[in-house]
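These notes concern the structure reproduced below.
One protein chain omitted, others in place.
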Amino acid sequence: MTSVTEEKDREVATTAEPTARRVFTFNDYMMFGAILLFGILGPILFPNYTFQIAVLWLMVLFAQTWDVMGGQMGYNSLGNIFFFGAGMYICAVTQIGLFTDVGAYTSPSDPGTFNFTPDQYYIGVAVGLVFAAIGSALLAAVLGWIVFGLRGPYFAIGTLGIALAAGELIGAWEWVGAGSGFPIPVYPGSGDGKSLFYYALCFGAAIATFLFLKWLYSTRFGLAINAIRDDEEKAEAMGIHTMRHKTAAWMISAFFLGISGGLFGNMTGFIEPLEVAFPVATFGIFMVAMALLGGKGTIWGPVLGAILFHILKEATWIYFLGWQWVALGVIIIINIVFFQQGIVGWLQERYPHWFGIEVEARSPGAKEAAE
Amino acid sequence: MSNLIEVRNVSKAFGGVVANDSISIDVPEGQITGLIGPNGSGKTTLFNSIVGYHPIDSGSIRFKGEEISNYKVQQIARLGMLRTFQQTRIYANMNCIDNMLISVPHRNATFFDMFKPYPHELYDKAESLLEFVGLYTKRKLPSGDLSFGQQKLLEFAMALMNEPEVLLLDEPTAGINPTLINGLIDRLKRANTEFGITLFVIEHNMRVIMNMADTIYCLAHGELLASGKPADIQNDQRVIDAYLGAH
Partner (left out) sequence: MLDNLNLLVIAPFLNVQLLLDGLFIGAIFALAAYGLALVWGVMNVKNLCQGEFVIMGGYFAWYIGDMGIHPMFAMPVAIVGMFAFGWATYKIMIARVVEKDMFTSLLATFGLAIVIQQGLNLAFGPEVQVADSGFPTRSFDLLGGSITVAEIKFYSFLICCFLATAVVAFMKLSRMGQAIRATAQDVRAAKVMGIDTEQVFAFTYALNAAICAAAGVLISMIWVIQPFYGITHSIRSFVIVTAAGFGNLAGVIMAALGLGVAEQYGGFVFGAEMQQVTVVGMLLLVLIWRQVQMSRYRQAVQ
């Protein structure tokens, strides 16, 4: 045995604790409280940065949904951004299509001429987001058939291919504005009102994602996808329904990404395929980098990683303007090459007992451990 | 006494190499059946064929009378036939308890069972089985930190957690400290008698298999060489020749 393990072999007498998985621990409550506080105070303290903080919450959502696949299930997708774009387009088309002709509205010669009443707008957003979420999840189910026979690098490249293809195909589809895109219905109110409205939705979506995943990882599902990550062949040999779990995990990921896409489309006000909806080389790679930075395969890692990454990103915009993309690329490389385990992963290596990794006192009547 | 597994005339070739040539084997319910043979005689290939790891070229494999040679690994596992691996396979980044919990039977799992929590009874069961193999104190360690022998025990415990009807063990004592082997044999036998699990064991250690098995099959060069009671096998000239390389 390695010396690391021997160190852990120290007998630690712990008090008896309930054995069932608890969804929330004390630390979780503290962290969650801090996030809630920041989320609510953020737009009040920094009213000029409401948009940026709203994007931050979307980033948190990105990292978490990527981590369902990459961190928890070991299926490293480079194309999850596909569901973001798909959600964006589904939401926009629904918003428009409920009240007017989509083809006419999006035609490049005469775009965005229809005036939506406030009622139509809010109904459109609500229905659009629901459709975006469900539509993206269904797309994930369909695509699962194509890519889940692929492992490792082939899965990553295959999903990357899907995202790239989607951008190009949408770019050739006249009905949704083709490559030149189209404007989203205008918010019926002041600019500040719009920022706050979407801020609340983004924050809510990120929190909902977090709570849902937190619960999800406490059920059998969490362990099953962890098992698939560690050894899929073994999981199959033990009879786990691997395909079912993989598809469900991707659908869950796509569901929340679809919502985020719908929200982001409405926030920017104008959508087009390559830069806004399917930005493979920006958001698409950010979601991976954020999850890795925080520590993949953990519940808090992606959240912390997204926040830190977003701050780093804004800093590069301030200090390396002109070179910001190069600087960001370098940060991503350094992160991947030198600090792969991420913040939470590093803490886990350093302080295993914080995470409940320790040798327990013997139970009465237990036999000597076979050593 | 009925046969749980019936292998009939199974052949499997890789490229031009015939790994199994028309092999027929019976695994009777409730017994311990051994499978021996020199290296490269096709034992593991036969195991892989039975559990559906790869398709067979010809022949038939039945489990409880049901033809399973066209089934996939998961389907066969859900029927109640489980295997352990020669190179131990556990979920290395999960702790021992989690390794155990995820190994519950998935036989009748419906879609929404995926999202159920684990009841307390399962924890108790996992812990008692870990105690059974002597890993209770390590239950919160990542299983990848365990020694090879302990991982083997964990894999065995995981298999028991799954409540299989038949367990196929690929060299359970390989790489285990000789002083521990007796304890392991004892546990295997208890799994057979106490939990009522039929065992089908590949083993290189003659002392172990002769001590454990009720019936033994011997493969050599992909063909079935001999079968019978341990005492008969031990004195069979063909088996001795095969092991000494006179074949």
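For reference, chains read A and B in written order, and residue numbers begin at 1 within each chain.
In the analysis below, contacts are C-beta pairs under 8 Å (C-beta built on N, C-alpha and C of every residue); 3 or more make two chains touch, one makes a residue touch a chain.
Note that the coordinates shown come from a computational prediction; the quantities given were computed from them, not determined experimentally.
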Per the touch definition above, residue among A:V176, A:V288 or A:V344 touching the missing chain: A:V288
From A:A141, A:I157, A:A315 or A:I343, residue that would touch the chain that is not displayed: A:I157
Listed residues A:L36, A:A126 or A:I146, member touching the removed chain: A:I146
Contact set of chain B toward the excluded chain (per top definition): 52-55, 72-73
Residues of chain A in contact with the chain not shown: 70, 76, 78, 146-147, 149-154, 156-158, 160-162, 164-165, 168-169, 171-172, 179, 232, 280-281, 285, 288-289, 292, 322-323, 325-326, 328-330, 332-333, 336-338, 340
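Everything below uses one rule, namely that only the chains that are shown with their structure count from here on.
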Chain A and chain B: spacing of chain centres that average the CA atoms, whole Å: 41
Residues of chain B touching chain A in the complex: 51, 72-74, 77-78, 82-83, 85, 89-95, 98, 101-103, 105-107, 109, 111, 113-120, 123-124, 127, 131, 133-142, 145-147, 149-150, 153, 158, 162, 180, 183
Chain B-touching residues of chain A, taken from the complex the two chains share: 1-2, 4-5, 8, 19-21, 216, 218-221, 223-224, 226-227, 229-231, 233-242, 244-245, 248, 297, 356-363, 365-371
